[in-house]
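Read through the structure below, which is laid out as structure tokens, and then see the notes.
One chain of protein is taken out of this complex; the other chains stay put.
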Amino acid sequence: MRGRMNAGLLVGGVLVGIVVLAALVSFFWTPHDPTLVDAARKLREPGGGYLLGADKFGRDTFSQLMVGARTTLYVGIVAVGIAAVIGTPLGMAAGMTPRGWLSELIMRVNDLVFAFPALLLAVMLGAVYGAGTLTAMIAIGVATVPAFARVARAATLQVMVTDYVLAARAAGRRRPAIAFRHVLPNIGSVLIVQASVSFAIAILAEAALSFLGFGTRPPTPSWGRMLQESQELLFSTPRLALWPGLAIALAVLGFNLLGDGLRDFLDPKLRRIRAEG
Amino acid sequence: MTLYLVKRLAVLLASTAVAAVVVFAFMALLPGDPAEIALGVNATPEAVAELRRQFGTDRAPVAQFLDWAGGLLQGDFGTSYVTSAPIGPQIGDRLGVTAVLVLGGMILAVVIAVPLGTFAAVHHRNALGAVISAASQLGIAIPAFLAGILLVFVFAVQAQALPSGGYVPISENPAEWLRSLLLPWLSLGLVQGAVLTRYVRSAVLDVMREDYLRTARAKGRGSTGALWRHGLRNASIPVVTVLGLQLATLLIGAVVVERVFVVPGLGDLLLNGVAQRDLLLVQGVVMVLVAAVLLINFVVDVAYHLLDPRLR
Amino acid sequence: MLKVDGLTVRADSVELVHDVSFAIGPGERVGLIGESGSGKSLTALSLMGLLPEGVAASGMARLGDRDLVGVPESRIKELRGRKMSMVFQEPMTALNPLMRVGAQVAEVMTLHGKPRHEARARAVELLERVRLPEPAQIARAYPHQLSGGQRQRVMLAIALANEPGLLICDEPTTALDVTVQKQMLELIAEVAPALLFITHDLAVVASVCERVLVMYGGRVVESGPIREVFTRPRHRYTEGLLAASKLTPRGTRLPAISGSVPPAGRFPGGCVFRNRCPQATPACETAPELTGDAHAFACWHPAD
């Protein structure tokens, strides 16, 4: 047991767990076909097998939310995955050779990529390859790389001056070995926090892109698009906006809490302080 | 420091130049010939060829790039293929609007986040701190456009207190200008403020655990005094970095908020340009946005160096 | 001058320091020794009112006629840096990285009422007094431009600035090179008024202090004049410490104390040392009192 369970970790874990569970279950079962249009069920009130009612197309809101969870996770996992897989090694490399040309090059390219925010990339990519979930994910992922690289670099710089790394270097260990044995484990908690923040941001970015029409293609359910579609009914049937809005908010909240909780749980620095206190 | 400044400035110029190449190259990838697009689907081939000559798009890409980049240096963004209006002044107008929008949102975010985040850090063990933390978590979790829609619903549609959208130039009517920007600022500022509160809180929490704060107390300062005198400047270093990162996020947020509140800013110009295939315009807007972010980056780096003597 | 009586420190329900009592007279130099985790740092911090959040002290501690425990920070903060000062273990992080050294020294004086320009001038004098070369230049430097030893001297300059009656040093030399350590100790011994010196290094205590308190498991287990305690330890823990230290000539060293210090709150009831003590008997399940005048100890089976 490395740390203590905390409330944030618990709540975050439960919220994220619900999203993951909904997404997994949706592969095998949803109460109704989430994309089946049925004029007879148009704007059906909740109840009678339609837990949260139906939208203007007569599609079951609950089923849509379940499959929407899948979209949300796709976007988050792929975007954060791209960012972490590219950004972390770059940041570490830059951090381990702080005065070298490599570091300089990485950070300059990083700054350049950083200058292309997710939306700009998504619009540009969407214009070339067509808007869709994939282009949105790639755009969000690439735009998040600099954040990961920066955080990884900053954390690596700190780790590189610690005694154990100095000792390892003095002992003649090679850089890759130091990177894996000492740097990566010690910047892990920082990266987890970054991943959680980025995951949450990715979910929000997907929603924003869907709002602008650059996100997930219809009729694939996505919480962002559900929100966008419900706009014209905001005044007469607010529940259509309420549920996807709530789903986005709770999922983002869940990932943020989970990240915070994990940091408290894993971070040796915090552990020391707690032991002292 | 001077050396650093010179070096950093050189990097800024070099990255801007590279960015210009990237932007130009990317635009070249966009499907569609500007001349064909300008003339529409029913244009005659001769007319297209003629227009191509007029636009200069029949020349080699390198020549086109040099021409464009050369114009940029003189503040000339070219003339739109679609609207036949000069692009520079349009971007200038829109940039002003977006800058006001983003800066206002940012200032609001800072005004919200610094006191709240600090307070939440100082009181991180009691209920009030927890309430602020929870509120900021919720604030982060709400998409900016949803916040905007809700603000419109409450303040414009229900209360009829503020306009639901639109933009009035300050030269036309300063009071209306302010009124028209209040809701957009709020929807950017509240969401970004929530994000920033979290960072401020964690930065302050970090410095609160620093030994030099204990030293300051050992000198005879109270914990609040020590935090003010020694903590906040140290905490501002990570926060400044986050602010820089956030400005880019705000540019994203601004595009969406411009759509919700019908504000004629750069994002709106960009989306219009993309929809109308006004390539030169899109190229110009993207270039300006990218250059703006690079400049922000530069300013953040310099600020970082000014704040932290260890980097000098 | 300093009188501590029944000082107890707790974090939530865990007692970290239990019923510690001692006194330090004017000009007296007292060492506080023990392994890490024995509660010695917390004892010092509770006197300064600098306990970490969630940790609270009770009991009585008094500097002159001023209470140190159980009073609001506003009352105790005017004593800190003026009547009593503290030098911490880690010089690398104890100074504000964004502030020039001179300003950090001057701050402790302006805080307690000295005009700014006077404080500035005096700061340079103080830096000279702690034997820093080129004090004027050092005053303009930032902490990261100084070595660890230099920074610890700066800390000492800060501590001495207002001529306090009591100086508390918490492992001030542990983080320093051996050569620098020695100079530092000499300096402390030279400039200190009354001194509470915390360390786990017995040799250091022997060179600086006149009297010593031995702490284990949050309790004072033995106290007395250095010479007596070190030559004739009564508590089995002190005995073990000495046996493991450099003070005992080579060849006659006893095996070090078995096991390790349990985490806070996991000490056994009764005599806190009994789970590691070779002499422990069922009698040790009852907590022994600290008895004796000049040389006191708390042990059912004292060494002789």
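Labels for the chains are A, B and C, by order of writing; each one numbers its residues from 1.
Criterion: contacts are C-beta pairs under 8 Å (C-beta built on N, C-alpha and C of every residue); 3 or more make two chains touch, one makes a residue touch a chain.
By our rule, contacts and distances are computed from a predicted model.
Student: UniProt names the one chain left off this complex as which of "ABC transporter substrate-binding protein", "Sarcosine oxidase subunit gamma", "NADH-quinone oxidoreductase subunit K" or "Multisubunit sodium/proton antiporter MrpD subunit"?
Tutor: UniProt lists the chain left out of the view as "ABC transporter substrate-binding protein".
Student: List the displayed chains that the omitted chain touches in the full complex.
Tutor: A, B
Student: Given that one chain is not shown, which residue among B:G165, B:G225 or B:P309 touches it?
Tutor: Residue touching the absent chain, from the options given: B:G165.
Student: Among B:A10, B:A25 or B:A85, exactly one should touch the missing chain; which is it?
Tutor: With B:A10, B:A25 or B:A85 as choices, the missing chain is touched by B:A85.
Student: Hey, which of B:R52, B:R94, B:R214 or B:H230 is the one touching the hidden chain?
Tutor: From the options B:R52, B:R94, B:R214 or B:H230, the contact with the absent chain belongs to B:R94.
Student: Of the residues in subunit B, which ones touch the absent chain?
Tutor: Counting over the whole complex, subunit B touches the hidden chain at residues 31-32, 37-44, 47, 80, 82-85, 90, 93-94, 149, 152, 156-157, 160, 163-168, 172-173, 176, 179-180, 258-264, 268-269, 271-272, 274-278.
Student: In the full complex, which residues of subunit A touch the absent chain?
Tutor: Spelled out for subunit A, the touching residues are 35-40, 42, 56-58, 126-127, 130-132, 213, 217-219, 231-236.
In this text, only the chains that are shown with their structure count from here on.
Student: Tell me which chains count as touching both subunit A and subunit C.
Tutor: Intersection of subunit A and subunit C contact lists gives B.
Student: Does A-B or B-C have more contacting C-beta pairs?
Tutor: A-B
Student: Tell me which chain's centre, taken as the mean of its C-alpha atoms, is farthest from subunit B.
Tutor: That would be chain C.
Student: Compute the distance, rounded to whole Å, between the mean C-alpha positions of subunit B and subunit C.
Tutor: 52
Student: Any chance you could list the residues of subunit C touching two or more other chains?
Tutor: Residue numbers touching two or more other chains: 53-54.
Student: Listing for subunit A: what residues touch at least two other chains?
Tutor: In subunit A, residues 273 touch at least two other chains, as defined above.
Student: In their complex, what parts of subunit B are in touch with subunit C?
Tutor: 125, 210-212, 214-223, 229-230, 233-234, 307-310
Student: Write out the stretch or stretches of subunit A touching subunit B in their complex.
Tutor: Residues of subunit A touching subunit B: 108, 111-112, 114-120, 123-124, 127-128, 147, 150, 200-201, 204-205, 207-208, 211-212, 224, 227, 231, 234-235, 241, 245, 248-253, 256-257, 273.
Student: Where on subunit B is subunit A touching in the complex?
Tutor: 11, 14-15, 18-19, 22, 26, 29-31, 137-138, 140-146, 149, 153, 157, 198, 209, 241, 245, 248-249, 251-253, 255-256, 259, 267, 270-271, 274, 286, 289-291, 293-294, 297
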